[in-house]
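Every protein chain except one is present and positioned as in the full complex.
Should a chain be cited, it is by its letter among A, B and C, assigned in written order, with residues numbered from 1 in that chain.
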Amino acid sequence: MMRLRRIEGQVRGLQRLVAEDTYCIDVLTQVSAVTRALQSFALQMLDEHMATCVSDAVAEGGEERERKLKEASDAIARLVRS
Amino acid sequence: MMRLRRIEGQVRGLQRLVAEDTYCIDVLTQVSAVTRALQSFALQMLDEHMATCVSDAVAEGGEERERKLKEASDAIARLVRS
Amino acid sequence: MMRLRRIEGQVRGLQRLVAEDTYCIDVLTQVSAVTRALQSFALQMLDEHMATCVSDAVAEGGEERERKLKEASDAIARLVRS
Partner (left out) sequence: MMRLRRIEGQVRGLQRLVAEDTYCIDVLTQVSAVTRALQSFALQMLDEHMATCVSDAVAEGGEERERKLKEASDAIARLVRS
């Protein structure tokens, strides 16, 4: 949650930079920083998801195991490709 | 500017999802959407930068040309790698 | 294995394009195709790894479970960031 609030602050910072006509390249450097912060947040969420939901489903076995593994795999593919 | 305001709204939406204990995978889908929105914003800024600052510097030639091309190239590398 | 052989063929195709002085933009389009093929290969490997090694370790529990989850998480982070 703290991370997302910080990211929201970074996006507001971007708006300020644009409003103040900051040099494009400096805005782009900031955009890359926000993108990396979002990725870190996503990777942390994914870790927790694998250590809890996916682990539980794997222990349970059966159809739920398949479903959760497929779901995690699709989410990872979206992160890798975005 | 409108784009950044929309992205800020998306990040606030993410906080709401987390606060409401939304299923991790659905949060992650949203994070991928925000990342893509940030990338589109960055690509649009880069386009404008190349069509204005870089073009002007190229027309001017000399040291300024070298400096602007190098700067743009570094910004592109940061975007590709983030 | 077939996938990797096809990727090797694509990389050789890139060398041919460069040797024949193909227009840069067309070479770059091909490079993006090879990068996507490599990503698909990595995602498929990761899927199999999670459905076998990680699942087994999770079922086993204890230290091995922690180690395998951490390892998978680090591999995902490398894929997302590369």
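As a convention for this text, a contact is a pair of C-beta atoms (placed from the backbone, for glycine too) under 8 Å apart; a residue touches a chain by one contact, two chains touch by 3 or more.
All of these numbers come straight from a predicted model, not from anything done at the bench.
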| item | value |
| --- | --- |
| Hidden partner chain, residues of chain C it touches | 1, 4-5, 7-8, 11-12, 14-15, 18-19, 24-25, 27-29, 31-32, 34-36, 38-39, 41-42, 45-46, 48-49, 53, 71-72, 75, 78-79, 82 |
| Positions on chain B where the hidden chain makes contact | 39, 42-43, 46-47, 50-51, 54-55, 58-59, 65, 69, 72-73, 76-77, 79-81 |
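Here is the rule we use: only the chains that are shown with their structure count from here on.
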| item | value |
| --- | --- |
| Interface residue overlap between copies chain A and chain C, same or different (over half shared) | same |
| Geometric centre distance via CA averages, chain C-chain B, whole Å | 25 |
| CA centroid of chain A to CA centroid of chain B, Å | 15 |
| Rounded Å distance between chain A and chain C, as computed from the means of their C-alpha atoms | 20 |
| Residue list for chain C, restricted to those that touch at least two other chains | 81 |
